[in-house]
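Written below as structure tokens is the structure these notes are about.
Here the complex is missing one protein chain, while the rest keep their positions.
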């Protein structure tokens, strides 16, 4: 019963097989491997973006930080929600790479809205050279709370950004889960919705550790390459990143895995709701969810061996409401979910 | 005939098997995996340093840059040779991470000497708050030219550093090759020789991409962890780094692979010398070497399919001396070397 | 009728005379001038802090940024209000110098409270190496809205900071105005209230451009000196900074000027209140104030030659409420205030 994170489960066997295959023979390093040529083509085709610049790095924080550093100037501010990974979970990496600061946009259901985004942008306006200048807008899809922006919501946000001449970045650490949730194409969720740059995550969805950074405008390519190297994120034996991503893209493995994770998430959410022991502060729309339950429930679940994060202490009265976070990775399956739900009922 | 780099060959099968094993089941992320606990113990034992702080990152540039940022202050200067990887091949990453600058120390046979190091340190002395302050000394072992510092040479250099109160860093991207070349222990080549921090490389010696950073004084531990995270180099699915390193350390695989690479290098060097077509600007002491040969020789070799770097153009008169670089990885073997030497003779 | 800023008026004649005197003969540069020796002694005496480290820089942003960089680590976050100068008016300088980010603390009457500060600090706690680490607390006194923390309020805030082991910084760009407002001593408003580092402003109170940075714990001295030089803020002809500060401290000129500015502010606030045309979103407690008035009132005032900032457009209906900012410098005097109030009544 491991619901602690989608970075806790194994990589998919096909990914491991691809690594094995890639391990044969010699390759030039630093991205000049044949696997990367194929990955670039596959991503351009998948995103219907034949000119896109495509790069791989090994962590999501690197993907976000180097992408944002390429989009932002050091005297600007990046617009994001308080809940975003770049604000809460990257230990100043986006600021370190970009020199920019972050301006926190109000959220509803863990999502920024055109109104809150506009308010935040307008608030950074009147100070000439004194205040930070407006920089890119960073949107997290799936949000850190498990909600998903609709295509319409994304378009409305990017429209506000464009109105002010700002670029847009999509933190897609759970990109695949969002696609499965929305049932749209990668192009529809990105450049057709006004997104300029995507971090297309693989690590949380069955890879060992690979994220693609995609710029739809290739003018950013060389700067990204230099910033990646300067950030020490250019892998010498790059084929091992490429091979993972190639396996991920082959035969829609990425969709298959996210479909599995989301289905588990849906089963879990329904079971939790049915239990009447639990409420959701945010609507569960993909593979992770937060739930409020009496402390006694958390104690029982954890005693039964369920691994997940509890936001607060397990010490105290059994009746106090405490929030927990559950994440389903591709491998948890309906059995894993049912085991959890059984423990909840027990 | 692939002598382009020791990042061109495959990872060792035992490493791949370890990855497969590590891929089973769930693990906590970010370094809290059981494999890492074992790795830490193994490295502490190997280096006879029970208190050492031990960390893994996925690139050599990250290892060097974050280590140096932990040792240096942003108003200091780091002493290294012009030829060092941190100066020539890391696109300002050490400066980006540390804020410090680099002061280039004169080299002989690609190695700094107590005399050149002292001169460089003393030259940075007389300006009070105006000049950069003296910071750590960074030594590359094996050097980028294929020479190896003796234990005595290392001790003499660290003695100069200590005289000025400076810490010392060993860029050990080819640590194993140096150990094999010297026939000493890891402790003898590091803390017993006055080294404070080591980057213990695995990537160039049969891993997919893992380097350990070792501080003999654990006071640096927490700062390193924060700098690693801020640099986006904390791997979420950390077990895959740990597993590689565990395989590397098990049954002295690291030594076995370096022994193979160095043997190939020795065989290659002897063959080149015996050919009378070639001279060495630096003494080949490990698994890589530079050689001067008439352009015609390079043309012939490359036409025969030998892959390696030529420092300069292949266009021009056949008799001009041109420098080439040959690197033997663990997998090239005596057959690979002999094929190259045959092409040279042909 | 110049109420645009306290950086708009002239320097006090005694300051100019001191510059003239300091201009005679030769001096060693970079802070080794005799004037600086006297300034250091005077500030230590004024603050009853015989061990304090004392430095001068030429801008308030430099004072804040270099001070905070000395107190904060690059993986930390600095606690301040949204309204603070370091957040809104320094174009990322604090982040540039320190590498840290800013966490915005809720404010009431433009002041952080023990409750909002504690909430902000506690909110940055649960993420281990992932989130930014807690760093210094920066308090602005006089606030950017013209309110003044009482001694008790300062003590309560620093108590919260100390509880978490955090250092405290006072942005005292209007330090003198706060002292006059509170009627306490510099020691009482700083180290006796738990403040670790003060930016003691002179520029807004009759100097040409000098701010003192004071660390009550001298361990920060050398780091500050190096950061100041690295930031290009070490003045070569330092005597001209020292001379201004010496004049400022001599015969309590700094208090005399702030008393004049605050008296004008008080007269202006009373006049505005008496006019019934105006309301105050924040209580005016020193020499600056914000006031809400119908747009028509602002138009009338500006047409009459009053110079001040209006937060919003002057185009639109005359009856809409628009906010204006008025700042009294030491030189505006009661005549200046009365002229403004007459224009308001006209």
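Residue numbering begins at 1 within each chain, and the chains themselves are lettered A, B and C in the order written.
Definition applied: a contact is a pair of C-beta atoms (placed from the backbone, for glycine too) under 8 Å apart; a residue touches a chain by one contact, two chains touch by 3 or more.
All of these numbers come straight from a predicted model, not from anything done at the bench.
Participant: So which of A:133, A:168, A:190 or A:331 would be touching the chain we can't see?
Facilitator: Counting the whole complex, the residue in contact with the absent chain is A:133.
Participant: Specify the residue from the set C:114, C:231 or C:312 that touches the hidden chain.
Facilitator: The single option touching the absent chain is C:231.
Participant: Which chain A residues would touch the chain omitted from the figure, given the whole complex?
Facilitator: Spelled out for chain A, the touching residues are 30, 73-75, 129-130, 133, 225-227, 229-230, 234.
Participant: With the missing chain put back, which residues of chain B would touch it? List them for me.
Facilitator: Chain B touches the chain not shown through residues 74-75, 77, 88-92, 95-96, 99-102, 104, 126-127, 129-133, 311.
Participant: Residue by residue, what part of chain C touches the chain that was omitted?
Facilitator: Given the touch definition above, chain C has residues 2, 4-5, 7-11, 16, 19-20, 23-29, 57-62, 65-66, 90-93, 96-97, 203-204, 208-209, 226, 229-237, 240, 307 touching the missing chain.
Operating definition for what follows: only the chains that are shown with their structure count from here on.
Participant: Centroid of chain B to centroid of chain C, CA atoms only: how many Å?
Facilitator: The mean C-alpha positions of chain B and chain C differ by 51 Å.
Participant: List the centre-to-centre spacing of chain A and chain B in whole Å, with centres computed as mean CA coordinates.
Facilitator: Spacing between the chain centres: roughly 34 Å.
Participant: Take the average of all CA coordinates in chain A, do the same for chain C, and state the distance between these two points in whole angstrom.
Facilitator: Taking the mean C-alpha position of each chain, the two centres sit 41 Å apart.
Participant: When you check chain A against every other chain, which residues touch at least two of them?
Facilitator: 90-92, 96
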